[in-house]
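Written below as structure tokens is the structure these notes are about.
All protein chains but one are shown in place.
Note that the chains take the letters A and B in the order they are written out, and that residue 1 is the start of every chain.
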Amino acid sequence: MFEWFGKVCYSPHTKIAAFARYLKDGRIMASRCDQCGYRSFPPRADCPECLGGDFTFEEVGGAGRLLTFTRIDAAPAGFEDEAPFIVGVVDLEDTGRLLAWFGETVPEEEISMGMPLQVVPRIFEETPEIKVYYSLERPGTSWVKGDSA
Amino acid sequence: MADSTSSPAGPRVGVVGIGHGVFGRRSDASVQELAFEAYREALQDAGIRPAEIDASVIGAVPEYHKQRSVGGVIQEYLNLNPKPTWLTEVACASGSAAIRTAWMAIRSGLHEVVLVIGCQKMTELSTAEILALMGRVGDVQWESVFGTTFPGYYAMFAQRHRHEFGTTDEQLTLVAVKNHYYGARNEKALFRKEITVEKALASDPVASPLHVYDCCANADGAACLVLAAEGRARQISDKVVWLDGLGCATASMSVLRRPELTGLPSAVAASRQAYAMAQTTARDIKVAEVHDCFTIAEIMAYEDLGFCAKGEGGAFIQEKQSYIGGSTPVNVDGGLKAKGHPIGATGVSMAYEIVKQLRGDCGERQVPDADLGLTHNVGGIGQYCFVNVFRRD
Partner (left out) sequence: MTYAYRDLFDLSGKVALVTGGSRGIGAEVALELARQQCDVALTYRGRAEAAAAVAAAITEMGRRALPLQADVASFEQTDRTFQHVLDQLGRLDILVCNAGITWDGVIWKMTEKQWDTVIETNLKGYFNYNRAAARIFKDQRGGKIVNISSINGLRGKFAQSNYSASKAGNIALSKALAKELGKFNINVNVVAPGMVLTEMAESIPPEFMNLAVNETALGRVATTGDVANVVAFLCSDRARHITGEVIKVDGGQYI
């Protein structure tokens, strides 16, 4: 299931595989340790604070601010068709940090450090397999068109 | 933290022999033949026979070699069986990890004379295989799925450094200009021509704001050291260079868990450990080799190592403070940028240069009165950092 996540998935075996299923349904999930409540995004199965191994997924809102970014011109294998593309790192309001591509609602010339962004679940539409990801968009963008947020 | 001078804890550790092959696209040699070039030179430099070596430690990154378990193959080709050997791997800092391990072996009294070989072939893989490996540098679950690359990560640091401190693209290229200037004067380097700022700024974009000339090149090559415990070291050599300070620290693999993105916390921590152990400070370092995989990395290194204040790395290079004659000459052998970066070999190549400087053997690239030198070797984007301080009494 985790192989659904990302254009190329190198490492599909993981205890947090269900993250991809939630993302397919339009929800971005962090983890919360069942023992001590430690929250993490990206989600993780094992708690670094209390060493607990049980966790629950908790949805995060996806609002955040841009920490840094770069436009990648020389792309690795599997991403040649996408190049050049712009990746950004966002500090999430809820918890944690996330790296993703910029989406269509944010043209390159409008990118600036610290700008508010919304992380939006996305589907790779024209691949036969199920493949999902998320993108960085203008605040207020929802993953469903025509929906009032 | 242990004392650097001989104590009941163990003997002082010194470098008694050094060797270095030519870095480049070495389609003429296998990985073990490359290792032998550096090994031959080191043994001749030390004036010892192979029988006098107790063990070897090999720094290399396995996934680039067709030959599996490359350490064993090198040991065989160097004709060192049945002596002990093992591989150390921490990405681009593998060579320094081998040095640290050899130091520990000697300090503990387990071995007296240890060979360190940093060795790497990168051109055995096809372009496609290398491109595939390129994408797996950071966190493979959360970052590589978006096509991040090694230059991409450092580029994001550069964006941040630019935003917080006003570091300019031109200042970045000045690092490359310096390193190519010195590389032109180093017969072991891959690139032997100087470059200009204009040429650098006009080169193809790789990941904004970095261009091709901001990035080091993959290369094949090897370097070698012979380390020995104090008593034995003084018997072997009259120009022993002592490895008096060692620091090592790690940071998260993923940029998503770094406290800030304008420097490498592992470099700060490792350097402070090394300075304390060698009982010295940044100010006393006469010559340094830092990990300039990208120009921004060298600028951040000036700050992380304490050669200048945080945020002033751009000014440091602009004022030529890292040239010979400046406050701390850095990478006056060309650095990774001009030498090329055979990832397992680089850490040992850095030590080779520092030892040569401290012996006074660098000719037109000699830093005057060099008695204290430093190597700063980083794995990946600072997941691992090893800082070593060398001293000539």
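The rule is short, and it goes like this: a residue touches a chain if its C-beta (ideal position, glycine included) is under 8 Å from a C-beta of that chain, and two chains touch if they have at least 3 such contacts.
Note that this is a predicted model, so its numbers are computed, not measured.
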Chains in view that touch the one left out, judged over the entire complex: A
Candidate in contact with the missing chain, chosen from A:K24, A:R39 or A:R138: A:K24
For chain A, the residues touching the chain missing from this view: 24-27, 123, 125, 128, 130, 143-147
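FYI, only the chains that are shown with their structure count from here on.
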Whole-Å separation of chain centres (CA-atom averages), chain A against chain B: 35
Touch list for chain A against partner chain B, complex: 2, 5-11, 14, 42, 67-79, 82-85, 87, 89, 96-101, 113, 133
Residue ranges of chain B touching chain A (in the complex, touch as defined): 128, 131-132, 134-136, 140-149, 151-152, 155-160, 163, 204-209, 255-257, 261
